[in-house]
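Got a structure here, written out as structure tokens. Questions coming.
Missing here is one protein chain; the remaining ones are kept as they sit in the complex.
Let's look at chain A:
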């Protein structure tokens, strides 16, 4: 593929490749998925990607926290404790 960029003689990455990858990324981000047919700037896609990754990280931390509390309470009678116990007994 030949790049349309003037500096393509130095870079081996084509503009087309980048556009493809960016649109593929856009599709993965819930915030931007519905705007697929309006052009979203690459800058915006990258920005939203960062925000999305950060929120996923927070969600993992939150879930780990909840799991940690659940594991501590597996000796109790709650429904959730029973589910965890049955999962871990396999």
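Criterion: a contact is a pair of C-beta atoms (placed from the backbone, for glycine too) under 8 Å apart; a residue touches a chain by one contact, two chains touch by 3 or more; residues count from 1.
Methods note: contacts and distances are computed from a predicted model.
Asker: Choose one: "Presenilin", "IBH1-like N-terminal domain-containing protein", "Origin of replication complex subunit 4" or "Guanine nucleotide-binding protein subunit gamma". The correct choice is the protein name in UniProt for the chain not shown.
Answerer: Looking only at the record, the undisplayed chain corresponds to "IBH1-like N-terminal domain-containing protein".
Asker: Since one chain isn't shown, list which residues of chain A touch it in the complete complex.
Answerer: The list for chain A reads 5, 7, 10-13, 17-18, 21-22, 24-25, 28-29, 42-43, 46-47, 49-50, 52-54, 56-57, 60-61, 64-65, 67-69, 71-72, 74-75, 83, 87-88, 90.
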